[in-house]
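The block that comes next holds subunit A.
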Amino acid sequence: MKIFKKLATAAALSASLLVAPQAYAAPDVKIGVTFPLSGNSGNAGKSAVAAIEVAAEIINKPHPGLESLPLGAGVGLPNLGGAKIKLVIADHQGSPSEGQAQTLRLITQEKVAGMVGAYQSAVALTATAIAERYGVPFIVGDGVAANITERGFKWTFRTTPIASDFANAYMEFLGELKKAGHPGDKVAIVFENTDYGVSVSGTIREIAKKRGVNIVADIAYSANGADVSAQVLQLKEKKPDAIIFISYTSDAILYMKTLKSLDYRPQLIIGDNSGFSDPAFIKAVGELAEGAINRSAWSIGAKDSVTWRINELFKAKTGQDMDDTSGRDMQAFFVLAEAINRAGSTKPEAIQTALQKTDLKANQLMMGYNGVKFDAKGQNVLASAYLIQLINSQYVSIWPATAAEKPLVYPFKGWK
Partner candidate 1 sequence: MLLQAEDIGMYFGGFRAVDGASLTINQGEIIGLIGPNGAGKSTFFNCLVGDLKPSKGRVLFDGHDVTNASPEEHAKLGIGRTFQLPATFEELTILENVMVGAFLRHPRVKDARESAQRVLDLTGLTALADQKAKSLGTPGRKRLEIARVLATEPKLMLLDEALAGLTPSEVQLAIELVRQIHQSGITLVIVEHIMEVILSLTDRVLVFNQGKVIASGAPTDVVNDPAVIEAYLGRSLNKKREQNT
Partner candidate 2 sequence: MMRRSGWIALALVLVLFPLSFDNPYYEQLGSLVLLAAISASAWNLIGGYAGQVSVGNAVFFGAGAYMPLLFYKLWEVSPLYGFPAGIAVSVAIAIVIGIPTFRLSGHYFSMATIAVAELIRIVVSNWDFVGASIGLTGPAVARDWTDLVFRSSIPYYYMFLTVLTVLLVMTYCIERSRFGYYLRALRSGERAARSLGVPVSRCKLYIFILSAVFTSLAGSLYAIKFGFADPASGFGILVSVNMVIVAALGGAGRLLGPLLGAVILIPLQSETNTLFGGGGTGFTYILYGGIIMLIARFEPGGLLELWERIRDRRASRRAVALKEALAASLPNSQAGR
């Protein structure tokens, strides 16, 4: 057993190096962060962790221009005597059981005050179950599967907008298109058949039905297939007014290439984040996807704005712009930190109560939510998203009008 202890302490050390150790002042507040850092989603996980590390730096050290954020002053957690935040990062490899094991370790070994995670909804489900058993708050920053907050957990909170929020956004958007005289009531859904695609497409289906939009093609496919020609041909035959893709990167790229090689230029393409938000997607097929619409709660915004400054910090760390997913995880982390500060203690119960009382206004957030306020189930009722469009291989917000940087370009341009 000795060896375990050694390894464990070694791990603690390696983790502690992530934040410069504080020689003085109040004891650090540990927050557990678990994401897939290896395996298929390793990329997304790494960038989410980077975003959270940036957030921790913002809270721990002063950064000019970010004061408008809660804790943006950069003096740690004032109500805890300026205690600094220390991140303990763990790789759950996208495996539900590993997610549970790592969460358990962070809670029992590292004695973290709260948890943030976990990218895959499957992992969020098992990890939050452990947090529930041990009574430690777990903030889900990105998982969209409905059942994460449908289990009556008292210790699970979710800041991100969920499928229903996006679905509403899409349908309202299409509705406005119709008013503007564009066709918009024949929709096709193309979704990868894991928890992400299934839950999002399911909600879109419901809401479309409610709003009398009819779905002319409803295509589930298994991710990372070698060929998507058959799907594209199906779409080509059905000629929908708009296609909603719920796809991971590899498939998103393949779809764009196949659209071109089979010479099918849809009226309108809506990509549901994920693959369409991956910088690799823009690098690979940016020119083919010109005019593709995507949802996001994140936009870099004007120079010197808070979001712009945050993006600069992120870019300095990773060399690329921050994407929506990482942004939502960063926001989740800010919410947790703010709650801990309000609680003025690291007692789980205190933090839980603080979280339940959370009421952040839109202008206190770095994401484009209408605010953060949790319902009894722990879901953020003020979460929302806006739509962005790929113009000259750059995403700019185009909907709702209030948040639009540029007007909508219609129809989908695609390749030259």
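The set was built so that all candidates are chains of the complex that A comes from, given by their letters.
Note that in this section contacts are C-beta pairs under 8 Å (C-beta built on N, C-alpha and C of every residue); 3 or more make two chains touch, one makes a residue touch a chain; residues count from 1.
Just so you know, these numbers come straight off a predicted model, no measurement behind them.
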In-complex contact of subunit A, chosen from 1 or 2: 2
Parts of subunit A lying in touch with candidate 2, wherever the complex brings them together: 1, 4, 7-8, 10-11, 14-15, 18, 37-39, 42, 45-46, 49, 89-91, 93, 95-98, 100-102, 104-105, 108-109, 121-122, 125-126, 129, 132-134, 145, 147, 151, 153, 193-195, 198-199, 220, 222
